[in-house]
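Our next item is chain A:
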Amino acid sequence: MSQTPQLLFKNRKAGETVFMPEYRASGGYQGLEKALRTMTPQDIRELVKAAGLRGRGGAGFPTGVKWGFFPADAPGVKYLVCNCDEMEPGTYKDGVLLQADPHQLVEGMILSAFALQTQVGYIFIRYAYERQASNLRKAISEATAAGYLGKNILGSGFDFELHVHGSAGRYILGEETALLNGLEGIRPNPRLKPPFPATRGLFGRPTTVNNVETLANIPHIVMGGAQWFKDLAMTTDGSGTKLFGLSGHLNCTECFELPVGIPLREVIETYGQGMWRNKQFKACLPGGASTPYLTGEHLDVPLDFGTLEKVGSRFGTAGVTAFDEDTCMVAATLNLIRFFARESCGWCTPCRDGLNLVKWLLEQFESGTGTSDHLLMLKEQLRNISGNSFCALAEGAMGPVAGLLAHFEQEIVDHIDQGRCPFHR
Partner candidate 1 sequence: MVTLTIDNQTVTVPAGTTVLEAAQKLGIVVPHLCYHKELGAVGSCRMCAVMIHKGTLTGLKMSCLIAVEEGMVVTTTDERSMALREQVGEWLMLNHPHDCPVCDEGGECQLQEMTIAVGHGRRRYTGKKHTYPNQDLGPFIAQEMNRCIHCYRCARTYKDYCGGRDFGVMGSRNRVTFGRFADGMLQSDFSGNLIDFCPTGVFTDRTFRFTSRFWDLQEADSVCSHCGVGCAVIPGGRLHQLQRVRSGTNAAVNGSFLCDRGRFGFDYGRHPERPRRARRDGQEVAVDVALEALMSDARALIDAEGPEAVLLLGSERASLESNWLLQRLAKELGCRVPVLSPHARRHQAAQAVAFDLSHQLASLADVRTADVAVVFGVDPLAEAPLLALALRQIVRQGGRVVVCDPRPVELPFAFEHQPLSPLALHELLGGGDMDGKHLRDLLRQAKQPVLVAGADLLGTAGLRHVHSLAQRIATDDRACPIYPVLAGANSFGAALLSLPEQDDLMTRLEGDHVRMMICLETDPLVEGPDGKPLGERLARLEKLVVFDYLPTAVAARADTFIPTCPPVEASGTFINSEGRLRRFERVLAPGASLAHKEDGAHPPRAFFLTQPDSEPLPAPRLLQRLLGGETSLAQIQAEMVMDRPRLAALPQLKAGEEGERVAATVARALPEEKLPEQPAGTLQLVVSPARYGSDLLSRYARQLTPRLTTACVYLHPEDAERHGVQEGDRVDLDTRFGRFTLPLALSETLARGCALVENSAALPEPIPGSGISFCRIGRGGANG
Partner candidate 2 sequence: MADTLFTVVLILAKLALIFGVVLFMAAYLVLAERKILGRMQLRYGPNRVGPFGLMQPLADVIKLLTKEDFLPARADKWLFLVAPGITAVTALLVFAVVPFGPTIEVFGRTIPAAVVDLNVGVLYFLGVSSMAVYGVVLGGWASCSKYSLLGSVRGLSQMVSYELSLGLSLVPVIMMARSFSLHDIVMAQASVPFLLLNPVACFVFLICILAESNRIPFDLPEAENELVGGFHTEYSGMRFGLFFVGEYINLVVLGSLMTVFFLGGWHGPWLPPVVWFLIKVLMVCGLFIWIRACLPRLRYDQLMNLGWKVLLPVSLLNILVTGAVLLGLGL
């Protein structure tokens, strides 16, 4: 349990936030200094690519590849945006990270900005993360005072300014193009892609949007090197460590930094300290609310992007939410779908109206008025919403529904047959 190398959480102390002196004492800003003195932007980009870092915000797109699309050499203003709009149910790792150690993100952003040659950075932070935002503001002012931010950073001739921007507080703002719209001050509907933000992003300029954890990993990669970072993972094609936010029917629901590729059983039994009240494990969401369920048969699956995709789920944000044997999966899914239907921006039909229909169908099952026609309808919804919505919200929302239909269809049938919820006492 303690042998996992702690990168992001190495300075974490309960109830405390680490600021400049401690951060620097623990080796902070060394990566930045090393990079600005000895490396070219191209070197950093290639290093990140070699390290195999995959986006920690949920989609898991390789960061190096994403940076490869960015026109770093193009003239004019370019933007780096940090997506800290962490609104997914079951996911709270960024909040914990920023609560513990905000400077990591600041350093990571400066490094990334240098790698991508962007002049302006924004941290788009969830409205509820007031403490984290003030931590960040303090970290930024400290970094500015220390010369890590502003004009001509460390004499390298590189300029970077960093701003914290509070979100208006809707889930859709976590979608990168909606986030850009929100940042611009207009209605946060997702934008049409292409053009991708890398070519036309914030204010029409090239922009890259990365998750907090992704950016916070950059200094460690620069310091430790690509191979070291890859070796941290327990699977061959994974890399690095990951912040696992445990929640649900577990004895311990905390955030841990664990290696990528750790088996689910170990997460539940060792770190989660087993199921709450000694009940049986029934299912879990492996990576936040928008990922299909894993069941007891998946307990030995290593938690990584590739392996989870093979079993029909997604790694997502690694916010593991466990359910015990007494949980009605229809009710659990309905609860999630209610959230997603409420958080739809209303732009495209599958999300705006389709999720509501799914919600209504699940309500029918749960209230005992569902029929087998409704089950057929639910399957149609799954087929028609997934892959056909404008952005990933509706598709993610259908993740739990897909899991429900794949593993717990019998539970729906029980609801229909009994005319009531079998778990309801």
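Quick note on the criterion: a residue touches a chain if its C-beta (ideal position, glycine included) is under 8 Å from a C-beta of that chain, and two chains touch if they have at least 3 such contacts; residues count from 1.
Selection rule: all candidates are chains of the complex that A comes from, given by their letters.
No experiment lies behind these values; they were computed from the predicted model shown.
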{"item": "Of the listed candidates 1 or 2, the one touching chain A in this complex", "value": "1"}
{"item": "List of chain A residues in touch with candidate 1 within their complex", "value": "170, 172, 187, 192, 341-350, 352-354, 356-357, 360, 373, 377, 380-381, 383-384, 387-390"}
